[in-house]
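Here the complex is missing one protein chain, while the rest keep their positions.
Note that the chains are named A and B in the order they appear, and that numbering of residues resets to 1 at the start of each chain.
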Amino acid sequence: MSNRTFSVLGLFDSAQQLMDAIPPVKARVPGRLEAYTPYPIHGIDGALGLRKSPVGGMVFVMGLLGAISTLAFELWTEGIDYPMMTGGKPIFSWQAFVPVMFEVMVLFACFTSGLGMLFLLNRLPFFRHPMLRSKSMPLITRDKFALAVEADGLELDVDACTAALRAAGAHSIEVLEQPAPPGPVSPNFLMRVAAGVGISCLLAGYLTYWGVKVFPIAMPMTHMLDQPRLDPQSADSFFKDGFGMRMPVTGTVARGQLPYTIKNQDDAAVLGNPLPRSASVLKQGRQAFMTYCFVCHGVLGDGTPSLTAAYGAKPANLMSEKFRNYPDGMIYHVIMMGKNAMPSYAAELSEDERWAVVNYVRVLQRAMNAKDSDIPKETSK
Amino acid sequence: MSSDAVSLPNQMLPEILRTPPVLTGQVSSGSLDDQVHSPIERKPPKAWFVAFAITSVFALIGVVCIGYTVAVGIGVWGNNVPVAWGFGIINFVFWIGIGHAGTLISAILLLFRARWGNAISRFAEAMTIFAVMCAGIFPVIHTGRPWLAFWLFPYPNQRGIWPNFRSPLIWDVFAVSTYFSVSLLFWYLGLVPDFASLRDRTKSKIRKFIYSALCVGWRGAASHWRHYERAYLIIAGIATGLVLSVHSVVSFDFAVALVPGWHMTIFPPYFVTGAIFAGFAMVVMAMIVVRTTMGFDNLITMYHLEVMNRIILTCSCLMGYAYLMEGWTAWYSMNQYVHHTFWAYIAGTYWWAGWLTITCNIIIPQLLWVRRFRRSYPMMILVAISVTIGMWFERFVIIVSSLHQDYMPSAWYVYKPTIIDIGILVGSFGIFFTLVLLFARVLPVIATTEMKSSLPGAQPRHAGGAHE
Partner (left out) sequence: MNGDKTKKILAGAMAAGLAGVVTTGFVAGWQRFWVNWIFWFLFILTIGLGALFIVALEHVVGAKWSVPLRRVPERLSGLVLLMGLAAIVALLALPVIYPWTNPASLSDPVIAGKAGWLNVRFFAIRVLICVGLWFLSYRILVSGSIQQDESKDPKFNVRARRFAPVFMVIFGITITVVAFDWISSLEPAWYSDVFGVYVFAGTFLAGLAATTLAVLYLQARGRLRGVTPDHIYNLGGFLFAFSVFWAYIGFAQYLLMWYANMPEEVFWYKERLQGMWGPLVLALAIFHFFVPFFMLIPRDAKTGHTRLFWVAMLMLVAHGLDLYWMIFPVLGKGPVFSWPELSFGLFFIGAGLLWMRHAMSRSADMPVGDPFLREGLEFRL
């Protein structure tokens, strides 16, 4: 025969008949015995000489692996990679890691059991198996039981097998041929598989990218970001001129910016200096002076800066008699409003800083025009 | 001594000791296939379409409300400080609970070799999967930004951060997803030989292709059955532990917190019992419908209904014990905040919910002590509906009543659900029953292979008879 016989199978009407038939058939014919039943039959494994299933061992190992690897992962993520302290618990808090460890252990164990059984142990799917094309298969999945003598590499004597099965009580016999050997893998097939894998990868990749990057910033997810509020430097249709940013309301006074209503310098003489000439105030004044004032008025305030030659204007000599006689308020007025070529420094200096500068200038004036009587008695020796 | 053994035939036993038959009528492997597979092979009756239309409308309401929530924001729900968990989490715990009966029936009964479970295990497991699907919606949509839900999983990311494995909310993520995957796997494995049956019965080429793919070429070889049985039994055993763990992890969401009324150590077994309780009520209702509308009353007999009712009664008594323990320990703890919380359960703002819970969960199911009621449809349905309502309100009481008045009186607040909250709740029922109706028409509702293996005469004599 060009197609060798795959198996000879005999059909029985009940599980009892099948079980009774196994010993005589096993004794009479060589070849592997397989039974096909609509549901599992208790005791048939022993009768057919099948070994115990290793599913249990596989599950045990994978379950243990799942548990240990999960615990290690949890300890690593929460303890080493990004140590996270929650609720004052110790970093390596095994108690809190038990639930997830248990669940992943269950996951590993169950999937090993189910998928390992189907794909590894039973080596399914195998759609070319001759049983799937046989006449007996629909009978078996319904309510009949079959005992098959399978060739398993040997040459089967069909007549002897048939006789043995009939003698054991089978009411019908079917002979199954070997399936045609699978053809060599065609380039067409390979291309299709490669295309399928490629497309799946692209799809999976795109879906991941979309789900993680694009979707979260699409509508309506962005509704949370588009709040009905005024954002800086944005247009707004609420106002007639379309500007989102508005000027303060007329009459608004910024903190530390009380309105300065004095127009000419002489009237400013009435202003009193609120700050004492203490060390901290003078320090502040000196810092402000050395930032803004010395450029024009010089380090000593005498109007000899490096800028005169380039600039052309002549800054005031604050150490002169005229300025020594100025009341504090008039110096303050010049800082506030500017004078001649000097601009207003009201924006650069706060109110405190302006009065501190005034104090500093006064002290400079005193220092530059010191009298003998200013020297303390102790050092005169 | 064993020779002295007396044995009385069923009829001579007093009424109370007689067990109704697990199967009635002549049932054979072939007739089982014909009876169970025929609904899938023909067009559904008008009643099915009407029911499907109704459940779809409810499901649509739910979907619209969920979409509205995601588009506009969580503010459309009634949640607010301090009642930060409202309908969202109540529904989550409720639906996860409903799912537990399925696993108990298919896994635990299998372990105890209680073959009466075979007729209802397929349907019950399907209910588990659909219930978990409904439940899984809520943790996702109750977050402010559900589209970022994937942040809950530990994947390497540019933020350099991992989920907080010490938080019960992450335990939930793992527990529920494991529960869903394992239930799906278990359900699918049970379906494999049934798909083989369907493959061999069908005349349509498309269906044959689909069933063939789904059963991965199953051919019923004894060498395959040995691995299959072992794998199935092992998953059943592990699933038992999984069932205990999933609802316990859900209970940890509450019990690890310091909210008075939440930090009670009895929560894990109490929640698991409550889950089984609610789940069985749902299964009883479903079984009554299946029995009557699909003509399976010879396979799903009064025996099944009576046993399930006895389990419901047992759970009701266990819940009674749990309520008693909670109340007594609340007093015994001498903690004024816990005292206040428990007083509020029955005499505070939501006193009506507390009493509804006690009535529906403890008092009404006591009707099942009466044997006549255990076998009467109206009584069973009354108790099942009462239990479903009671268990929902129990979660309401635990979450809303405890949160609305905790340590700081200045934060006390009366929670009111919005129409969207109610719409999503109604919608979840719609989604669940729509899936159930689809399942009943597309897949075999009874696990025919399991049942075939336990019919009388199905197993050879010396390996043991087939009686319950």
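We adopt the following convention: a contact is a pair of C-beta atoms (placed from the backbone, for glycine too) under 8 Å apart; a residue touches a chain by one contact, two chains touch by 3 or more.
The structure displayed is predicted, hence computed values, not measured ones.
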Touch assignment to the omitted chain, from B:266, B:285, B:346 or B:426, lands on B:266
Contact with the hidden chain, among B:164, B:335 or B:376, goes to B:335
Against the hidden chain, subunit A presents residues 56, 60, 87-89, 95-96, 98
In the complete complex, the non-displayed chain touches which residues of subunit B? 1-2, 4-8, 13-14, 16-17, 19, 111, 113, 240-241, 244-245, 248, 252, 255-258, 263-269, 317, 321, 325-326, 328-329, 332-335, 369, 463-465
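Heads up, the rule we're going with is that only the chains that are shown with their structure count from here on.
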In angstrom, rounded to a whole number, how far apart do the mean CA points of subunit A and subunit B lie? 34
Can you tell me which positions in subunit A touch subunit B when the two form their complex? 14-16, 18-20, 34-45, 48, 50, 52-53, 55-56, 59, 63, 73-74, 77-78, 81-82, 84, 86-87, 89, 93, 96-97, 99-100, 102-104, 106-107, 109-111, 113-118, 121-122, 124-127, 129, 131-132, 137-138, 140-143, 211-212, 215-216, 220-221, 223-224
Please give the residue numbers of subunit B that touch subunit A in the complex, ascending. 28-30, 33, 70-73, 144-145, 147-148, 150, 154, 160-162, 164-168, 170-171, 174-175, 178, 181-182, 185-186, 188-189, 192-193, 196-197, 199-201, 212-213, 216-231, 234-235, 238-239, 241-242, 245, 249, 252, 449-450, 452-453, 457-464
